[in-house]
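There's a structure below that I have some questions on.
Of the protein chains in this complex, all but one are displayed in their positions.
Labels run A, B and C following the written order; every chain starts at residue 1.
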């Protein structure tokens, strides 16, 4: 075992950290309180800086215009970027575009890559992933009602989706739709690319989340597909492979989410310590002298360390043995790290007192907008059951 | 011991519950997403209905135009009203006006009552309480920098306050200010009534809280007092009695907050159960079949029951033995009930999945806006220490 | 609502408390480390003192030689007695005899009362309750394999039981046995009185529990019934009523257990505070100055208060509306109070440091021997499900 991190990676992380602190953190107040659209021009400047730094699209293979970082390296970078809500966006590795780039690169045809992947990789367009439906529990991934029926050279799509993140302004959606209703449950769905300018594609609204109306990239939309017609060439991968592609996307995707959450934890930890070290309860008596605050700091430190090691280990296992072999580890980090995230942010808020609930720090944004971490990409409860059932099978339990 | 509730109180609570469900719950969407100012006319109509129901200002003595409910009765009503963020407002027993009415009735001069109390009780004006300062830790109640210096028949007030709830639109502030800087710490401050239209009173901003900009009653302001002059007759009670009056206000005030929180818990519990009973994970298989959800329901039920009994017991003790005798109980409910509140709302959100973080239910508002419950009126940590030190003294510990 | 306790009850509790501290606490070291048999003569002396105090068999109706305390009064007494492991025994209201006396008084024939109840009430014999079976999950109360087959005027009983508490030295067992295997699940079992001197009744062993071998009353036995024959007149109540009688026994029995646990909590709380107030971390610096210790004290105080109020409320509801109406409350206290018990004892141990794990205090006994509280009389998990399903039904969930 070797826990060392190569010095060039350490240098890259330090550079990125400095860049974010100097250039991106100062934009957070506008990000939290204003419209995203108003911030886009400024963010484009920052994106230009990232290109100069040769760190643009770090996870994208060089052939499509990215840096082509290794999986572990990008995981480490993802933590650093996660310290601010705009980090991944500025580097063009934000969800859901990053995931879409990944599956387009892996499963897309040459034509699909040219039409959809290259503009994404270049930061010239955005995209969304339309999977969850209001009528069907998202925690049951094989239950959905949106259908695509083949009609000649076209698919005709009908259905209702929501929580399609970043759909507002997206050039296309990758939609999970039932193409083979009579197949075995995990083989009923396909992924089809739907440009958002086709007739019948209806963007209903941005769903306000935790008091945040949402617009542009940081938004979650409700969509309807009403007799939407797309050419069959827009099918991604095989018909019936929708679930398999989603799994291929979600496994590594959870690593990135988890590392991003760890970035949020570290940012919150820093804010907590800084506040405790400097805020006085009485002249000369800083808050950090209180043992309760010390407990929170210590517990947070331990839990964040634990979380990072688990995620890096899971990433290492994916890298060395494949996503399938790492399935227990992936489920474990999904719920464990989300729990740490909630706990650390909550403690940091409490240390800040009234300031902590105000929008004068970024903590309240994390508290609100990251509450979903325990829900999306499989709620805690589903991942626990997945993990436990695998363990129980190895002890002889049948069903 | 007798846990029964008189049938007339039960009837009143049932009537109020029905009124809220029918008339006030439907306004919540506007309350959460729009400006409060736009809602005021509609709320005035509801207030008129409450007057017709003879339940206006339920806690206010009849001589000032209220119902004059007993302390325990009002506590029970407070739970019912707490089920919706506008409940107390519609009945004119909302913080901070209710507390201000209480101390004006108890400590105010006849002139003060006429000028300040009666309009409040009639719902013709609003008020705020200016205590917390950004530069001094709110958890140390005897440390503040705002001063009032006597100059002839006037006090000259200078200082900086924040989290003065409902200051936006208030007719006057009750300000905690240091009048006797050389006295023993608990006797340095006084409470002085400051009309908001006097020169030097500066309303700086509504502090956005958890993504909520705030306006009118539901807001938290930053204020500055710059050589504000008020007549000495605006002093509330004795000079140096500011802390004592604050305690007189906060003791019973914590009962009302706690009962309000229990109302929020019950509302969240209902939403959780309703969702669990009806949301299907697969056709015919409701979420309520999941043991984890059952655990959350059972634990919430037990904790809410515990919370209510503790608060009613503390209220009974205040009623029978006085606030001082009930100090341990008051500290205990402050942190215990706030903890239950956070836990129950969080579970209800998790049961709702993506819907739970959306603004399509009221749960997210509770999650965000009630996070302060663990902070205001003394953070958890302070109340725990207060309680523990009293216990330890009874076992012989000296300091 | 009225939380006051009549002064005569307060006096009785104070007297009992003093008696226990002076006469029974000093026996704890022998109780923990020696054989129970050696302690019996001394305990008989204490029992004689209790008779002099006119508090013998406090819960037993006067016609059978007890005090005939009301249900609420006995609940309060049970807390006081619970402060020491021998409390209930010395007053002759210990499990499982108290429960057996209760069902004999309620369901027993005149002959059964004379033969079995009177000696128990007089403290001349002991008894046990044989329900749990090693082969069937105790958490499924309608699944058992022990059978009683009628053969003329006799039942012939065969089966295997364990965790029959206090069977070692018992004069008779009340055995749950299947008499009607083809009936509806809740009507298959009956309760039959089995004198322990009948042929075929085999006492196998005392099951060591948490390092405690057990003997006499404080023990948990494994038993076998091998063609045991008892007259049909030993049937308690109706054939098939075994489950109903068990419920009648367990409902109020849970009140007594819970109040006993609260007594343990209060004892542990006192030990914790005493230690914190006097143990120095450095000269002049008691442990009670540490905020973590203060947190534990405050949280324990709040939780114990909550627990007591919930149990007394459940008792009051049983008294006023019957056991069935209080079923949710009974389930709630069963798991809630057991959880508080574990938490409080654990904190008290931690405050004692190394002393806390040593047998030099009673805390370690509570830690070990009361761990079962979360398991017996229905594990936490079962009670949570029971409570939740009732709640969900009221929101329309069907199964």
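By definition in this document, contacts are C-beta pairs under 8 Å (C-beta built on N, C-alpha and C of every residue); 3 or more make two chains touch, one makes a residue touch a chain.
The structure displayed is predicted, hence computed values, not measured ones.
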Among B:290, B:347 or B:383, single out the residue that touches the unshown chain.
B:290
Of the listed residues C:123, C:159 or C:379, which contacts the missing chain in the full complex?
C:379
Would you mind spotting which of A:98, A:131, A:210 or A:310 touches the chain that isn't drawn?
A:310
In chain B, positions touching the absent partner
290-292, 295
Mind pulling the chain C residues that touch the left-out chain?
32-33, 132, 134, 137-140, 143, 162-163, 207-213, 220, 279-282, 287, 290, 292, 349-350, 353-360, 364-365, 367-368, 371-372, 374-376, 379-381
Those residues of chain A that touch the unshown chain are 1-5, 72, 270, 273-274, 276-278, 286, 288-289, 291, 293-295, 297-299, 301-303, 305-307, 309-310, 312-313, 316-317, 320, 328-329, 331-333, 335-336, 381, 383-385, 387-389, 391-392, 394-397, 399
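The rule we apply is simple: only the chains that are shown with their structure count from here on.
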Nearest 5 degrees, what's the C-alpha rotation angle taking chain A to chain C?
180
Which chain wins if you rank chains by how close their C-alpha centre is to the centre of all protein C-alpha atoms?
B
Note: chain C sits from chain A at a C-alpha centroid distance in Å of 52
Dist(centroid_CA(chain A), centroid_CA(chain B)) in Å evaluates to 38
Note: chain A residues in touch with at least two other chains are 290, 292
